[in-house]
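Yeah, one chain of the complex is gone here, protein chain that is, but the others are all in their spots.
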Amino acid sequence: MMHSLMSTIDKIIGFKTAQAHCDIPCKIYDPATAQLAALSCVRLMDLIKEIEDKDSLSVADYTQIARLVSEKESAGTEVKDAIRIIWGDYFKTPQFEQVPHIHDLTHSIMLQASKCKQNIDRTEGEKLVELINIFADAFWLTKNIPTYRAICPYPPALDIVYPDLKN
Amino acid sequence: MMHSLMSTIDKIIGFKTAQAHCDIPCKIYDPATAQLAALSCVRLMDLIKEIEDKDSLSVADYTQIARLVSEKESAGTEVKDAIRIIWGDYFKTPQFEQVPHIHDLTHSIMLQASKCKQNIDRTEGEKLVELINIFADAFWLTKNIPTYRAICPYPPALDIVYPDLKN
Amino acid sequence: MMHSLMSTIDKIIGFKTAQAHCDIPCKIYDPATAQLAALSCVRLMDLIKEIEDKDSLSVADYTQIARLVSEKESAGTEVKDAIRIIWGDYFKTPQFEQVPHIHDLTHSIMLQASKCKQNIDRTEGEKLVELINIFADAFWLTKNIPTYRAICPYPPALDIVYPDLKN
Amino acid sequence: MMHSLMSTIDKIIGFKTAQAHCDIPCKIYDPATAQLAALSCVRLMDLIKEIEDKDSLSVADYTQIARLVSEKESAGTEVKDAIRIIWGDYFKTPQFEQVPHIHDLTHSIMLQASKCKQNIDRTEGEKLVELINIFADAFWLTKNIPTYRAICPYPPALDIVYPDLKN
Amino acid sequence: MMHSLMSTIDKIIGFKTAQAHCDIPCKIYDPATAQLAALSCVRLMDLIKEIEDKDSLSVADYTQIARLVSEKESAGTEVKDAIRIIWGDYFKTPQFEQVPHIHDLTHSIMLQASKCKQNIDRTEGEKLVELINIFADAFWLTKNIPTYRAICPYPPALDIVYPDLKN
Partner (left out) sequence: MMHSLMSTIDKIIGFKTAQAHCDIPCKIYDPATAQLAALSCVRLMDLIKEIEDKDSLSVADYTQIARLVSEKESAGTEVKDAIRIIWGDYFKTPQFEQVPHIHDLTHSIMLQASKCKQNIDRTEGEKLVELINIFADAFWLTKNIPTYRAICPYPPALDIVYPDLKN
């Protein structure tokens, strides 16, 4: 049934139009939002781990777990939304040529963000941060902005891709 | 820089794990949400058109335009979110084999939903409804549920893909 | 104090006007939204039950409980909002004549949705699904659309009222 | 089809249970929220009227209209939500006996709030404020708290029902 | 670096303009919203305490804790938002002269609301209610409205500052 899917889509929306039209209200796209949210996931996992390391849990600890989980859920959703916006609104044919695997990368980020919502294992959070670093590198590549890596100036102090705007 | 992207992603998240793990909180996925939102886009375009057809506009008309636009924006965003959730949470390797062009289809829906936010031209809304019908067909295919088409029982009375659950 | 309430209301808003005016931005009302949310309640109760059946709970389990509860709360609220919209915006005098007990039914749904937020007992969720089935039947009756019942094509696989649009 | 609706509901949820159980997370119900939102509707209508009275409209005026409409929509929705919560969560059999027409009153508020979203006519807003005053009187009656009326200490300076807590 | 901060700000926004312009969409400010939210914090702490007093906790108790914490978080955030709006939108030079310490008071409320989000100790909630009473007194002072204190007519039955509008 799906074998002629893309030709059907071609007919429906017309590719030339799709490439040329502008979906963007303000052209201000920045992966910083997704990066901050991914760092929050890791940080919240660390704070959950601190509670996990206690010998016994009080009701106050359970309330703290509920708070941390709720924030982690929000951070995971914010990652998904922020990446969906850049991928779905900014990336079009010219960018696909520069970053041919962007569909797979974006989908991997969705799966990894889900993992971070479901798990409290820090290594899952670190993978999410790294996938978004790759996405950030790809994004800045399409903008012809060089990048560098540095430790972010707050916990969890992970290596983050930044645009190099100084010169 | 991006040529080895997928092999890097492989290393970071490990594909076997990605395929096997379950991102789903409740497994209740249904394209009906996206379909309702897309129909709302078309309907709101029709209501804007009614105002456009007036000879002159009052302040009451401008307030009505603002209301209709705000709802159309919400409907367009709901389309994007609902499709992102099914694509990003439900679709994995087994489904990709059944619907190999799902990445392109999903991305096309994002672009078309943006068009519907930016435009008041009904044909753009109809295209969005049809793209989501294709998405719904693809989704129900992966669930082995047959589908049929019928006019939806409310305005804008367009042809919609429904799962055939009667028998 | 309240004995002349309705006559006071009559004077304030004027019933003729109230019956005739149109509160609806788009006339697209569909109980599917409420039905999906009620099914989610039951499904989330089932997932909580799976954790309850474990011999002992880890911190990871507590985080999962917090996630499931948060989603269940959202689903319960979505039920209330979706039903309030159809009842408060769509139902007017002509529909009241066809479904004279709609006020009581709507209020019962509110109470039952609250129960589902407060409890993790699946039978409360099943009652909510059934009340909304009754509401859906009433709604489609006022639209002259026949309905049928079928098992929904995802967990929790309960009997759901669908509009019969095929012919 | 609906003639035996209430007896069916009886069977499904069991009225004794429904009356006795507690749906309330915190028992802090106060119509003040709905009253403030209804006053905002009127105030925003007044501000829209100020623009309507201008000889000609600039783009700055159109942007102001869009802002005022958006706030008016929010205020109207807040009215509906706040009233739905008190009616759907707090009112049960004992309160129904004290305020037998509460269903009709609540439904009238929903319709009137819709009118205030669709119109810019101040008299519609005043009717909404007055219906909510009646609701507030009914609510405080069930709590055995006397009420008084006073002009609210901010625009639009309308007569508002307040609980008399001073003595 | 910061020693000439205020003179820089002066240059940027121009104080005369800042004092004279009107930031307010509707001039309806009322500390009642913040007061209700602060009372909810205390009430939710009491409900958490009821669970804490049980001998052992079931999964149903954990789900209830998660619900109560989520509501407490929302209430704490609502306090912060409601106070930020009155402080940031309503208070300007004339009000600063009447309430010179309003910056410190507002900041103290932010810190105390954070404490209430992090803790389940009722005394922290009571402090928040009292700080907001002070804020309410300050606000009504600037409006030349006298105030009185009364026990609020619902749990947690604390002393609340109300405007005296009766005469």
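By letter and in written order, the chains are A, B, C, D and E; residue numbering begins at 1 in each of them.
Keep in mind that, in the parts below, a contact is a pair of C-beta atoms (placed from the backbone, for glycine too) under 8 Å apart; a residue touches a chain by one contact, two chains touch by 3 or more.
This one's a predicted model, so the numbers in the text were calculated from it and none came from an experiment.
Asks: What are the shown chains that the left-out chain touches?
Replies: For the complete complex, the undisplayed chain touches A, B, D, E.
Asks: Which parts of chain A are in contact with the chain that was left out?
Replies: Interface residues of chain A facing the absent chain: 25-30, 32-33, 36, 39-40, 43-44, 47, 67-68, 71, 143, 145, 148, 150-155, 162-166.
Asks: Go through chain B and note every residue touching the omitted chain.
Replies: Residues of chain B in touch with the missing chain: 48, 51-52, 57, 62, 65-66, 68-70, 72-73, 117-120.
Asks: Considering the whole complex, not just the chains shown, which residues of chain E touch the missing one?
Replies: So the residues of chain E touching the unseen chain are 1-2, 5-6, 8-9, 12-13, 18, 21-24, 80-81, 84, 87-89, 91-92, 98-101, 103-105, 107-108, 110-112, 114-115, 117-118, 127, 130-131, 134, 137-138, 141.
Heads up, the rule we're going with is that only the chains that are shown with their structure count from here on.
Asks: Which other chains touch chain A while also touching chain B?
Replies: The common neighbours are C.
Asks: Using the touch definition from the top, how many steps at minimum link chain B to chain C?
Replies: Graph distance in the chain contact network comes out at 1.
Asks: Looking at where chain C touches chain E, is over half of the residue numbers used by both copies, so same, or under half, so different?
Replies: The interface of chain C with chain E is built from mostly unshared positions.
Asks: Could you work out the angle of the rotation that brings the CA atoms of chain B onto the matching CA atoms of chain E, rounded to the nearest 5 degrees?
Replies: About 180 degrees, rounded to the nearest 5.
Asks: Find the chain most remote from chain A, comparing centres computed as mean CA coordinates.
Replies: Checked the centroid distances; the maximum from chain A is D.
Asks: Counting in whole Å, what is the centre-to-centre distance of chain A and chain D, each centre being its mean C-alpha position?
Replies: Between these chains, centre-to-centre, one finds 41 Å.
Asks: Of all residues in chain C, which are in touch with two or more distinct other chains?
Replies: In chain C, residues 62, 66-68, 70, 117-118 touch at least two other chains, as defined above.
Asks: Based on the touch definition given at the start, go ahead and assign the chain network to line, ring, star, complete or other.
Replies: Shape = other; not a path, cycle, star or full graph.
Asks: Which two-chain combinations qualify as touching?
Replies: Every touching chain pair, ordered by label, is A-B, A-C, A-E, B-C, B-D, C-D, C-E, D-E.
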